[in-house]
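Pasting in a structure now, in structure tokens, and then I'll have a few things to ask.
As you look at this complex, bear in mind that one protein chain is not there, while each of the others sits in place.
A, B and C label the chains in the order they appear, each numbered from 1.
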Amino acid sequence: MAKKITNIAVLTSGGDAPGMNAAIRAVVRACSFYNIECTGVYRGYQGLIEADFIKLDARSVRNIINKGGTFLKSTRSLDFKTKEGRKIAYDNLKANNVDALIVIGGDGTFTGGQLFSQEFDIPLVGIPATIDNDINGTDYTLGYDTALNTVVEAIDKIRDTASSHNRLFLVEVMGRDAGDIALNSGIGAGAEEILIPEEDMGTERLLDSLKRSKKTGKTSSIIVVAEGEKSGKNIFELASYIEENMDEYEVRVSVLGHIQRGGSPSCFDRVLASKLGVGAVEALMNGKSGIMIGIHHQKVVHVDLVTAIKDDSKIDNELRRVADITSV
Amino acid sequence: MAKKITNIAVLTSGGDAPGMNAAIRAVVRACSFYNIECTGVYRGYQGLIEADFIKLDARSVRNIINKGGTFLKSTRSLDFKTKEGRKIAYDNLKANNVDALIVIGGDGTFTGGQLFSQEFDIPLVGIPATIDNDINGTDYTLGYDTALNTVVEAIDKIRDTASSHNRLFLVEVMGRDAGDIALNSGIGAGAEEILIPEEDMGTERLLDSLKRSKKTGKTSSIIVVAEGEKSGKNIFELASYIEENMDEYEVRVSVLGHIQRGGSPSCFDRVLASKLGVGAVEALMNGKSGIMIGIHHQKVVHVDLVTAIKDDSKIDNELRRVADITSV
Amino acid sequence: MAKKITNIAVLTSGGDAPGMNAAIRAVVRACSFYNIECTGVYRGYQGLIEADFIKLDARSVRNIINKGGTFLKSTRSLDFKTKEGRKIAYDNLKANNVDALIVIGGDGTFTGGQLFSQEFDIPLVGIPATIDNDINGTDYTLGYDTALNTVVEAIDKIRDTASSHNRLFLVEVMGRDAGDIALNSGIGAGAEEILIPEEDMGTERLLDSLKRSKKTGKTSSIIVVAEGEKSGKNIFELASYIEENMDEYEVRVSVLGHIQRGGSPSCFDRVLASKLGVGAVEALMNGKSGIMIGIHHQKVVHVDLVTAIKDDSKIDNELRRVADITSV
Partner (left out) sequence: MAKKITNIAVLTSGGDAPGMNAAIRAVVRACSFYNIECTGVYRGYQGLIEADFIKLDARSVRNIINKGGTFLKSTRSLDFKTKEGRKIAYDNLKANNVDALIVIGGDGTFTGGQLFSQEFDIPLVGIPATIDNDINGTDYTLGYDTALNTVVEAIDKIRDTASSHNRLFLVEVMGRDAGDIALNSGIGAGAEEILIPEEDMGTERLLDSLKRSKKTGKTSSIIVVAEGEKSGKNIFELASYIEENMDEYEVRVSVLGHIQRGGSPSCFDRVLASKLGVGAVEALMNGKSGIMIGIHHQKVVHVDLVTAIKDDSKIDNELRRVADITSV
């Protein structure tokens, strides 16, 4: 039988994502509900090593569900990549009577957590939080839905100018390896073309497509380009290429950048964070470890951390098809 | 074999919902993609009867994906409730060479559509659009996600005042029969209590709960109340009741009202509308009729209209549980 | 020569308004800049009496410029209305070496402050913060610009429904005595009629006007109604009256309520708060007392508190004229 958990530490690590605060809140509240102590760790794994801890109770997390970022802060830790560093981290947890750990972050966070949990036999559960939605075994990661809304609102603004001036805009959105943000925000923003890392449409086919669009009467266009897009040109080169080959258009570039990571989380992300936070505490109480709490078909699921971080981003072909049809 | 569809009419009916324009756009674009003519019908079923039609092509629906409401407008039609009215509607469709119909709306819309389709043997497909999320067979209806964001943003504003003044706010949200909006927005807005139509917690238990909250150190509180809540008191009576029984609080009421129906759709609703609109056209092309296009487990599904409108709103017990835990 | 100020206390009182936190921040930062100690007072005048104080330094106010409400909280104080209460307040300030006071709020706040300052010879400066914009001697009060944006965004959402359904909406906005919010938001939201406390257009003239609008082809309408409007009917009675007299319209009511007080302040309010906060500290340093720091013609001005709270709300006739012309 699983040892009774009496003190759970929680940290956020890696790039911040909207909903992290809501997830911390849910962890803290669930601990309070089940009479478990909760220890906040500042600055991710580095804070574990430096014993940068704070006691958290139900009232510590009031009025944070709607705040972007993470009040526990996040940082990269080189020390945690060493066995020595992890040993110190473990000793600090023990010294503070912490007997389980919840880590909120993306694949880097899970990789470190998985290793730590195995080496030191401390129960550990992960909560997926990254705007890139590139974790296996969960339909959604925290922050992804919010980022999509941020992107479409930004492109809505750009479209005001595009359609006022009959211009072509290339808009770069996040996504080094995964095209989920580009594909969904591209459909949502009514983009004419969407370039994603998972496929290389080729610059010539892009030109053909733009020319076809022009013929059907389109007077302005938005092309959404994922960071990791595979044309071999960066977005500014791509803009020049199009301008050289299509007299009809003035081309402009907008790189949305870091605004995509911040902002007050959407209701979807707040509810998701609440479910996952509660689920993480309950999983630890039930003796689980080495897993991520995900959401699949609207239900909380447990996924092996090893599975969660497996890299196999696949394009959603149905969504690609819908994008092609609705952009005629 | 199904007769080839050559001209699809599309209308919106019932209460408007964010995403209706995006759905119309997807229908029109899919028609264009498949070389099918598309006929817009103004003012719902009444427009069918008055032959208030407009030809729509791919360019007719530019720059509307981000607009709330419905540019085809919506109205109630008493005439369509009569056999004579429906006969005229049918004759108008025939006279305009329309051979299939897509109706976008909620259960009232589907009920009328189901009857019309059976009486006059015209292929008809429904797209669920209502902020109430009270349609069976689809995980989400159009407008629901947007409404949740509108509600949590409004309550975020109210919380500024609540926590500045140590007040208790009762916030009424939509939902005569279904507590989905209240439950999700309540969790998302960090509400202390959530009153929904599916259960009557009793005013005494509410008081007990508020007193417990107060003891745990809460200095302000938000109670989210669905319109159809079952305490037997209206929201103003409820406020008086609490004020009389809890000296500690000044109680205020806010009825969110019609702002919940409007606004630019969220990315989620725009993508959903795009999938459902394309799915509706393709279903008609494949000879389907009398069905709703829904989304289940992130895939487009076909649901009998009769099933879709069956009234059996069930509370999501898991969500109720998460609400209780995260509000400690 | 004025005695050198060494410790300034700051409090917020009355209804909260967006920008209060930004004003506190500016006061604290200006104190830090000039090497003056700063003492935060929780819960307004009541906190003075209860000595509910906190030392504030430049870092205490990080990341609050964009937050609605007031982190120092606000409450009504019956005790402060008594001479005994004010004496205790004064003693508490002296005991904490506070030698000047900045009060952020509206006319009630200023009335109390004016009395207190005279009775106890403590330098006191006011910063006008109320969404109602009903303070004399300043072109703008803190929170007013933000409230206008909140109102027009809400009415934009309602208009989605109004124009989808060809409906008439009555929207109630704040303003018991002053029509500024109604008049400006009414113009900004494109309202057809605007009812304000400063004039009674009469219900018959309202009907005439609506009928004229209908004739010119308007199919939906928004009427913005200030709380303190003088028709003699409340907004629900007004709706019934219109519905009875105009068959053509379905009439709906929306009371915007408390959302108008909250929310992240606009850039305008943040900059205004920064100017006023700095101005208040500098005024005290220059030996001023019994004044409000206002903004007039984009410059910081000093206004006697007695003048500031004088009640003489006047309608802006030019704006009224613009409203009439742009709503044809």
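For the reader, a short list of remarks on this structure follows.
We take it that a residue touches a chain if its C-beta (ideal position, glycine included) is under 8 Å from a C-beta of that chain, and two chains touch if they have at least 3 such contacts.
What you are looking at is a predicted structure, and each value in this text was computed from that prediction instead of being measured.
The chain not shown here is in contact, across the full complex, with A, C. Remark: the omitted chain is touched by one listed residue; of C:54, C:95 or C:322 this is C:322. Touch with the chain omitted from the figure is made, among C:152, C:171 or C:309, by C:152. Seen from chain C, the chain kept out of the figure touches residues 25-26, 29-30, 32-33, 58-59, 62-63, 65-66, 139, 145, 148-149, 151-153, 156, 159, 163, 184-185, 187-190, 216-218, 264, 266-268, 270-271, 274-275, 277-278, 297-300, 318-319, 321-323, 325-328. One chain of the complex is left out; on chain A, the residues touching it are 12, 15-16, 18, 20, 67-70, 73-75, 150, 154, 156-161, 163-166, 169, 252-259, 261-263.
As a convention for this text, only the chains that are shown with their structure count from here on.
Taken together, the touching pairs link the chains end to end in a line with two free ends. Copies chain A and chain B of the same chain sequence form an interface built mainly from equivalent positions, shared numbers / all numbers used being over half. Chain A and chain C have Cα centroids lying 39 Å from one another. Centroid to centroid, with C-alpha atoms defining each point, chain A and chain B lie 28 Å apart. Annotation for chain A: no residues touch two or more other chains.
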